[in-house]
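One protein chain omitted, others in place.
Residue numbering begins at 1 within each chain, and the chains themselves are lettered A and B in the order written.
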Amino acid sequence: MMSFFSYLLNGISLGAVYAIIALGYTMVYGIAKMLNFAHGDILMLGAYTAFIAFNSLGLPIPASALLAVIVCTLTGILTERIAYKPLRGANSLAVLITAIGVSYLLQNLALLIFGANPKSFQSFIPIKPLHLAGGALTIPGETIATILTGLIVAAGLLLFVHRTKAGQAMLAVSEDKGAATLMGVNVNATIAMTFAIGSALAAVAGILLCSAYPSLTPTTGAMPGIKAFVAAVLGGIGSIPGAFLGGVILGILENLSKAYISSKLSDAIVFSVLILVLLVKPSGILGKKITEKV
Amino acid sequence: MNGNGRRKKIFQSDMASYAMILAAYLAAELFLRSGAAGSLFKGLLVPLCIYSIMALSLNLVVGISGELSLGHAGFMCIGAFSSASFSMLMKGQGLPNGLCLFLAIVIGALSAAVFGFLIGIPVLRLKGDYLAIVTLAFGEIIKNLINALYFGVDERGAHFSLKDGAALKLAGGGRIIIKGAQGITGTPKLSNFTVGIILLLLSLFLVLRLMNSRTGRAIAAVRDNRIAAESIGLDAARLKLLAFTISAAIAGAAGVLYAHNLSSLQALPKNFGYNQSIMILVFVVLGGIGNMRGSVIAAVLLTLLPELLRSLNDYRMLIYAVVLILMMLFTSSPSFLSFRRELLLRLRGRGKDGREVS
Partner (left out) sequence: MAVLKAEALGISFGGLKAVDDFHIEIEKRELYGLIGPNGAGKTTIFNLLTGVYRPESGRILLDGENIAGKSCVEINQRGIARTFQNIRLFHQLSVLDNVKAGFYHHFPYSLLDAVLHTPRYFRQEKEMDKRAEELLSVFELSEVSDCRAGNLPYGKQRKLEIARALATGPKLLLLDEPAAGMNPNETEELMGTIRLVRDRFDMTILLIEHDMKLVSGICDRLTVLNFGQVLKQGETAEVLHDPEVVKAYLGE
């Protein structure tokens, strides 16, 4: 029974990481109407930056984390400016292929710079593990930190989107770019800001992920990135609570199937869920049906 | 130009593509006969055919249907494993090699088509980029499943397990065909360059004939404007599904070629993973989306070049990534396109009352 709780908590924690990545995915998708395939690789970049800052430059943990966030934010803005912005108004296939190119570019740059050997990431989380039920259940500090961060990020984003002027501008752009422009919203700046926020979140997710699973390679971000997208679709793409919910469900599902069904097949199970969701409710759990204007 | 003239032009262009492949085939054969060819070159011939077929298959989806598949290596994987299982079963049954390979190709292509159809049903009725992510997921699922799959036969029939070989509970004299992550060993080597070229020509033939039919036109119409296509009575989901299923079948056939070119077959990230799917996408993009001849040329060049320029190997993937981004910016960026049009107009002289240049 205790092991079940332990799997469940680990699942929620992994799910919180997916949720943080998925939030970035969902925001960018909602606003730029594009699948940013490189999102997971920004996460990897964040983790490497934090690793280098901490281990090679000897910076303290908060400074290392901050540096990672800054580097990712800048990279996010830069890729948007160079690769995606010129393609605004082009067909979605071209944008998608470009995003795959960017993802590949980041992965292979990392491979050239850092090499293929895994780096052992030292946990950034100073919280001590929690022992419950007379030591039968141990909750690692990383788990606690990740779940808390996930909740804070989702709540913060909701507040930001609904309570601030910049957030309202984001909503306006996601509804109708043309109308938003007429209302005086700077569409380009809003899209850039969305990429910046999404990328900063990816950096946070990268640090949390590598604190819990310390092996860091150039492809570290690839699989979590894809799964986060699955989470975003599961929860309803474009929806912030949906992305959070989807992430947590996916994390739990993955960990429980790893524990009770087969560790080799857990990815297959997670992806099968995506196909099932698309079959049954393509708009996801909390998503709304979007109809194209004719 | 009248209809016959148009058809003649298409006919000539198709013939030029077939001739190009035949000429390359003859040149390679002559080189082989001359004895100057190294083992590296010999080893590349069948893969060249495989990659060309894969590029054609993906271009059918990307270029004609306007969808993105990131799991095409998964269909190749299904074709490879289903057909290799078949030829393992047929081993020692006295089936002539040619017939065995023919049946293997049919089985590989059909199995991949069935999966393509099943994946396509839920996804292709949705609007948006879902196919890309679902095919990516699908590729991973297939790789995972095959790595966990044990399959054996004994006199009581076929046995499957996702656990281990012992769980198959094979009777004495039974044999294991697929052995989990170890895959299949001892596949008969039935592929060769000639078979590869024939399969490539057949795939090209099929795709080109499809493109110039009412069905091909309808698929391209859906790609260009789904809403308009539905308004003239074209069932968008069905047409996309058709293109995707045919494409999966062709990828499956390429997988058959792959499986029967090696004596052991395993589902690794290297051969059937995401990277493989991306590499095929690079062929399609570099050869020109929708341009079938270009796909074959790009597949051949990009497979040969790295082998000739070994020193570039570290940068190969990086170069691919840059190729993808730049090609898209140059061919699809609205501002770049208008710049190009402007430039063309200026080059041709402004005299022509500013008419649009096609």
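The rule we apply is simple: a residue touches a chain if its C-beta (ideal position, glycine included) is under 8 Å from a C-beta of that chain, and two chains touch if they have at least 3 such contacts.
Worth saying up front: this structure is predicted, and the values here are computed from it rather than measured.
Enquirer: In the complete assembly, which of B:Leu101, B:Ala218 or B:Ala299 touches the absent chain?
Expert: B:Ala218
Enquirer: Among B:Ala36, B:Ala166 or B:Ile232, exactly one should touch the missing chain; which is it?
Expert: B:Ile232
Enquirer: Counting contacts across the full complex, list the positions on chain B that touch the omitted chain.
Expert: These residues touch the chain not displayed: 1-4, 6-7, 205-206, 209-210, 212-218, 220-221, 223-225, 227-235, 290, 356-358.
Going forward, only the chains that are shown with their structure count from here on.
Enquirer: Which residues of chain B touch chain A in their complex?
Expert: On the chain B side, the touching residues are 62, 66-68, 70, 119, 121-123, 126-130, 132-134, 136-138, 140-141, 144-145, 147-148, 162, 227, 274, 278, 281, 285, 289, 314-315, 317-318, 320-325, 328-329, 331-336.
Enquirer: Residue numbers of chain A touching chain B in their complex, please.
Expert: Where chain A meets chain B, its residues are 34-35, 83, 86-98, 100-105, 107-109, 111-112, 222, 226, 229-230, 233, 262, 264-265, 267-268, 271-272, 274-275, 278-279, 282, 292, 294.
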